[in-house]
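Comments concern the structure below.
Apart from one protein chain that is not included, each protein chain of the complex appears where it belongs.
The chains carry the letters A and B, assigned in the order they are written, with residues numbered from 1 in each.
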Amino acid sequence: MSRLDVRKTYKLYIGGKFPRSESGRSYEVVSAAGEFLANAAMGSRKDVRDAVVAARAALPGWSGATAYNRGQVLYRVAEVLEGRRAQFVEEVAASEGLTAGAAGAVVDAAIDRVVWYSGWTDKIAQVLGNLNPVAGPFFNVSAPEPTGVVGVLAPQASSLLGLVSVVAPVIASGNTAVVVSSAARPLPAVTFSEVLATSDVPGGVVNIVTAQTAEVATWLAAHRDVNGIDLTGVAGADGVDWAALEAEAAGNLKRVYRPALADGAPVEPDWSADPGLGRIRAFVETKTVWHPKGL
Amino acid sequence: MVTVSTTTRTAQDLAAQARDVLGVSRLTNHALTSWLHGLPGVDQVGCEARAASLGTRSIKTTSKAWAIDTAIGMIDLTTLEGSDTVGKVRSLCAKALVPDPLDPTTPRPAAICVYGDMVATAKAALGDSGIHVAAVATAFPSGRASMPVKLADTRDAVEAGADEIDMVIDRGAFLSGDYLTVFNQIAEVKQACGTAHLKVIMETGELVTYDNVRRASYLSMLAGGDFIKTSTGKVQPAATLPVTLIMLEAVRDWRDLTGSQVGVKPAGGIKTTKDAIKYLVMVSEIAGDDWLSPEWFRFGASSLLNDLILQRQKLATGAYSGADYVTID
Partner (left out) sequence: MPKFEYAPAPESRAIVTIEKSYGLFIDGGFTRPKATFPTVNPADETVLAEVSQAGPEDVDKAVAAARRAYEGVWGRMSGAERGKYLFRIARILQERAREFAVLETLDNGKPIKETRDVDVPVAAAHFFYHAGWADKLEYAGLSASGADVPRPHGVVGQVIPWNFPLLMLAWKIAPALATGNTVVLKPAETTPLSALLFAEVCQQADLPAGVVNIITGDGRTGQALVEHPDVDKIAFTGSTDVGKAIARSIAGTSKKATLELGGKAANIVFDDAPLDQAVEGIVNGIFFNQGQVCCAGSRLLVQENVHDQVVAKLKRRLGTLRVGDPMDKNSDLGAINSKAQLDRITSLVEAGVAEGAERWSPECTLPAKGYWFPPTVLTGVSQTHRVATEEIFGPVLSVLTFRTPQEAVAKANNSAYGLSAGVWTEKGSRILWMADQLKAGVVWANTFNRFDPTSPFGGYKESGYGREGGRHGLEAYVTTAPSTLTGAAR
C-alpha cells in the first residue's frame, strides 16, 4: 500500500508572507507533457497593488543596508537554493519538460548565477562610480544608487534560471522588486519564494505574483509608485503588446529594460550567456555630489 | 532613602548667574545663541561608535549583582497614563515598597513618578518610607500651553507634596531658535518648585541631532535644572545610549566649568537589565563615580524593575526565572 503524499499549495509571496490571491482565483498548471501539476494562485491587479506597497515599504531598509550585508543575504539565498537542489530539479524538469540531467544543469547554473550576483553588491559602486576631475577646486564624485521599486516580468520559458537572472540584478544594487512569474511555468517561482523567505531576505524586498501576464502587466507598467520595469517576460506571453506596456510606463517615466529582440519580435535571451552589467545598470541612478576644497 | 541636592532659586538669580557664566551684561537670545552654537559639535558616527563600544563591556558575577541592585535603586517607577486611577497609583506604590515579596533584601526604587493630580495619593501610600514622589508638570508631555497654565500645573504638584518635578521644555521655541524663551520658562518653573528638585525633559527624540541635545543640555543646566532628562516616553525614539552619552559629557563638562553638579535621567524604552547595565557602564566611564547614585542618576522606567528582579533571582538561585515569579504593579 503506497503512501499518499501531502501536496504543496502554491500561493503568492508578498511582504514576506504567503497569501492567496485576493481574487480567490487559481488556475491549472500543467507539465510540459500536459499532466496536472498544481493549482496556482491567479494573481490580480490588487495583488500587484499590494505587492508594490510591500516593495515600497521594504525599500528604505534594503537600499540602506550595507552592500556587504546585501551580498551576505544573496549568498545565503544560494546556500539555501543549493540545499533544495533535488526539489528544484524535479520541479524544473516537470515544468520545462527536461531530463533530470538537463534540469540538474539548469539548477546548478541558477545557483551559480545567484552566487555571481552576491559577489557584485559591494563592487557595483567601484565599477560604475568614480571621481570627476572638474576644472575647479571641488571634490566631485558620481555614485550609483538604486532606482527604487522595480517591476519585473519574469521569463515565460526559463522558469528558474531565467527567473533568478532577472531578479538578482535588480535587488543586488538595493532595489526592491515586484515580480510577475511565468504564466505557464509558475511553480519554481513559488518554491523560489520559499527560499527567499528562509534566507534572511527582508519581507517585501522580493514579491512574486503568479498570474496571467496579459492581465496584470499593464497595471504594473502603469503604476505610478513603480520606478522601473523589466519587460523580459513579454517574449512568449499570450496577448501582450510590449510597446503598449512601454508607453504606459512613460506615464511616470519609469526606467524600461526592453525585451531581447530577434527579427523585431521579443525573444527570451540565452540564459547561459555571461549576463554582463546591463541589468544592473538599467536600474541604478547616478548621483553626483560637489564639495569645495579649501581652508 | 534617597537624598537629593536642591536649593530654592529664583528666576532672577538664575538669570544673573547665566549672565555671569556667559560673561555678558544682558542675557539676550543672541548671547545665548553664540554661546550654545560655540560649543564643540558632535560627530554622529563617532558618538554612536563610542556608545556601542561601551555596550560591549562584560559585566558578570559580583559586578553584575552590584549593578542590578544599584539600578533598582535608581528607578523612578512610573505610570503616566490617561487611565491612571487612585487604585493604579496605590498598586504602583505598593510595588515600590515591596518590589519582590519572595526576597526582602531587594532594594527599593528611588521614586514614584505620576501626573500632578495623583501626587497626594502617592504621598499617602508611600508614607515615611523615604521613596520620593516625582510629578510631571508643565502640560506634560507636549508642553504646549501658556506659561500661567504650566506654572499652575507645577505649583499644584508642589503643594500636593511632590519632592521632584519633571518638566518639559518648549521644543517649538528651541527648534525655532528662541533659546531665551526656553531659558526663561525653565527658570520660572525652577522658582515655582521651591525646595522640590527639578528635572528638565528635553524630549531628545524631537530634537533629533546630537548637537541639539548638547545645546539643550547646556541651556537646561544654565537655567537651573537639577537633572537633565531625555524623554517623556510618549515619543519615539525615547532614551538611547548615544543621547545619554552626550548628556553625561555635558554634566561632566558643566561641573568643570561651574563647579555645579547636575544629574541625568534617561527615560522611556529601557526595558531590560542588559540595557540598564549598559547605562551604568556609561555613567561610570563618561561622567565618573560621582554620578553613580540615585542622587545623580535615575532611570525613568516601568517594566525595567521586573526584569531587574528576574535577573536578581537568577543570580540568587542559579536558574532562569519567569513572569510567574514577579508581581505586576
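FYI, a contact is a pair of C-beta atoms (placed from the backbone, for glycine too) under 8 Å apart; a residue touches a chain by one contact, two chains touch by 3 or more.
None of these values were measured; they are calculated from a predicted model.
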Which of B:Val42, B:Ile169 or B:Val243 contacts the chain that the document leaves out: B:Val42
Residue among B:Leu14, B:Ala31, B:Ala67 or B:Ala301 touching the omitted chain: B:Ala67
Residue of B:Ala124, B:Leu175, B:Val235 or B:Leu292 in touch with the missing chain, whole complex considered: B:Leu292
Contacting the left-out chain in the complete assembly, out of A:Val127, A:Ala250 or A:Ala265: A:Val127
Touching residues on chain A - with respect to the absent chain: 67-68, 71-72, 75, 112, 115-116, 118-123, 126-127, 137, 139, 277, 291-295
Residues of chain B in contact with the chain not shown: 40-43, 45-47, 49-50, 56-64, 66-67, 70, 249, 280-281, 284-285, 289, 292
